[in-house]
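Heads up, one of the protein chains got dropped from this complex, but the rest are sitting where they should.
Each chain gets a letter, A, B and C, in the order it is written, and its residues are counted from 1.
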Amino acid sequence: MSSALPTMTEDAKLSSAQMAWRAAQDIRDGAYVNLGIGFPEMVARYQPPGRQAIFHTENGILDFGDAPEPGKEDWDLINAGKKAVTLKPGAAFFHHADSFAMVRGGHLDVAILGALQVSEHGDLANWRVGSKGVPAVGGAMDLVHGAKQVCVITEHVTKTGEPKLVEKCTFPLTGVACITRIYTSFAVIDITAGRFVLREKLPGMSMEQLQAQTGAKLHIEEPVGDLVTPAL
Amino acid sequence: MSSALPTMTEDAKLSSAQMAWRAAQDIRDGAYVNLGIGFPEMVARYQPPGRQAIFHTENGILDFGDAPEPGKEDWDLINAGKKAVTLKPGAAFFHHADSFAMVRGGHLDVAILGALQVSEHGDLANWRVGSKGVPAVGGAMDLVHGAKQVCVITEHVTKTGEPKLVEKCTFPLTGVACITRIYTSFAVIDITAGRFVLREKLPGMSMEQLQAQTGAKLHIEEPVGDLVTPAL
Amino acid sequence: MDKRSANAAEAISAIEDGAVVMIGGFGGSGAPIELIHALIDKRPRNLTVINNNAGNGRIGIAAMIDAGMVAKMICSFPKSSDPRAFTEKYLAGEIALELVPQGTLAERIRAGGAGIPAFYTPTAYGTELAEGKPIAEFDGRPYVQERWLKADFAIIKADSGDTHGNLTYNKAARNFNPLMCMAAARTIVQVSRLVEAGGIDPEHVVTPGIFVDRLVQVPNPQQEEAMIRAGMQYEGGIYP
Partner (left out) sequence: MDKRSANAAEAISAIEDGAVVMIGGFGGSGAPIELIHALIDKRPRNLTVINNNAGNGRIGIAAMIDAGMVAKMICSFPKSSDPRAFTEKYLAGEIALELVPQGTLAERIRAGGAGIPAFYTPTAYGTELAEGKPIAEFDGRPYVQERWLKADFAIIKADSGDTHGNLTYNKAARNFNPLMCMAAARTIVQVSRLVEAGGIDPEHVVTPGIFVDRLVQVPNPQQEEAMIRAGMQYEGGIYP
């Protein structure tokens, strides 16, 4: 959209940790949660005091915990990102078919994934930029189906300033009409009836500035909250 | 077929135990075997010395053994016929979906079932006589698919002398083209290419007598053996 | 995270008229007798019950049927040593029956839990139990299309359970219980031993807690087959 508006300064967006913090605030105590490999994994660090989510990993663990101390890794105790983890009391092991039964069968409360693009219809593209190189999909196409809520956590725009929230994804799709909430570096946005509905935005950012960096129309249904996080 | 031939005397057929003995001779050491509820269960008693089959029961046990002493029953340790059993070393428990994965997935070497009728095409009817009363099927329709060999063990004729081996079943079917071998009170018969092929018969019974009590043509491909068993 | 209920009555309190309820057990093993009897005390009606069988004697599912709570049974083998309760109602046309081959029943329940809306099986091809179902050929062999089975509630008997809902079972009492835990919107479990989280080895968990919503400890549970053999009957929570 318009590029004539003033550019945001580097400070005027959430850090990755702040986005993760914001996403973590919506996870209720006792929720079963799958965090996508990489940046979404940070969400686990910011659970509010008194709440304890149970984390699922595709390769067959429920209720794993933090990384062990360096040098204490057990490489048979890893998550889907192949990182060493630890167990919490109440953990369980299971095979891959049971693990994806949990995913596909609607047993997870929340899945939080990274994104290349999200469309206003809730389509997600997050596995491949184009048709070159070696394709690799992992569990992404399964995770977008089944969890009661499938969220995205992402920079609002690409490094070159292109919108990641778009009318229609141009990258290969991961899933159709699967995303219901997006946590970005600028805003919290729900997807309802094929529309981006703005829930929260950075207080220092105007509606015009936000819309200018968004590839599809932002709708407002109720007063937009301030997206405020601790310094992280 | 003809009823003018001399009637067999009561002695001139195998007892249930003798049929079970004959069926047991074909089970190799280490075979995984499911025995249908009721009369086929007797097969387990007559394994030849030195051979040890592993018995599967639909309700989730591999390698169960004989009934416990009266009064020593554990009613959580039962077979599909709801009879109390014991475990052998090397036994395993599993749930019903895994149990029928073993059945349907072709992992059993042999299933031996009872029959109301078997057709020359290998169709089996063994779950219901007509359309009256309460129907109940259990695992019979699953067991006829998947086992590498599905056999029937049955009286050759009904109590009123009607053939149980027929051109076409008149009772409701359990499965189509699923039976490959039949152990009867008179004979051992294979089903090959939609034909009954006689392998063994009681030595005292003529071909004509046997054919007269069989509802479809018996074929002979190679010399017919004598069906001889111990007194049981 | 603590899924404990104070007692069986509280555990089953959300089950209302018209619910579809999976009940664990096979024959006399694995039936959650105390939860079933608590449900009879509450007496919701017009239930659809999914179980391998259709009750035995005058306890458990048979007592539910006698109490007029069951509109439909989905099962593979509605016969038992004393099937009077179901047989009478069925022959009088007062209870509906969906008869399903046992392995197909197990797989349909597992599919419901695993988010698989339909699958193909060789079972029942060419029989009256496949009538009206789509048929397809794969690699030259015909198969029957079967749909998933789900339920509003599952009521389950386990052996040990921890506060997260992780479960183990006792011998062949495992049977349909782990599958039904997966396939119900809400799964209610009675356990003989309720332990803290961490009290079950993660390698030995049979049902992970994600499939369980509520647990109640019933320390010395009744065993259905033993009750039948003792001639017990349900009379409002008391076993004479």
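The working rule: a residue touches a chain if its C-beta (ideal position, glycine included) is under 8 Å from a C-beta of that chain, and two chains touch if they have at least 3 such contacts.
Computed from a predicted model, the values in this text were never measured in an experiment.
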Partners of the unshown chain among those that are drawn: A, B, C
Residue of B:R104, B:R128, B:H156 or B:K201 in touch with the missing chain, whole complex considered: B:R104
Selected residue (touches chain absent from view) among A:K13, A:K88, A:R104 or A:H156: A:R104
Selected from B:Q52, B:T192 or B:Q211 as touching the chain missing from the view: B:Q52
Interface residues of chain C (partner: the chain not displayed): 107, 111, 114-122, 136, 138-139, 141, 143, 147, 168-169, 171, 202-204
Chain not shown, touching residues in chain A: 57-61, 74-79, 82, 93-97, 99-100, 103-104, 123, 133-142, 145-146, 172-176
Residues in chain B touching the chain absent from view: 29-30, 32, 52, 54, 56, 61-63, 87-94, 97-98, 100-108, 145-146
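Please note the rule applied: only the chains that are shown with their structure count from here on.
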Of A-C and B-C, pair with higher C-beta contact tally: B-C
Computed distance of Cα centres, chain B from chain A, in Å: 58
Distance from the mean Cα position of chain C to that of chain B, given in whole angstrom: 30
Inter-centroid spacing, chain C versus chain A (mean Cα positions, whole Å): 37
Shared interface positions of chain C, touching two or more other chains: 110
Of all residues in chain B, the ones touching two or more other chains: none
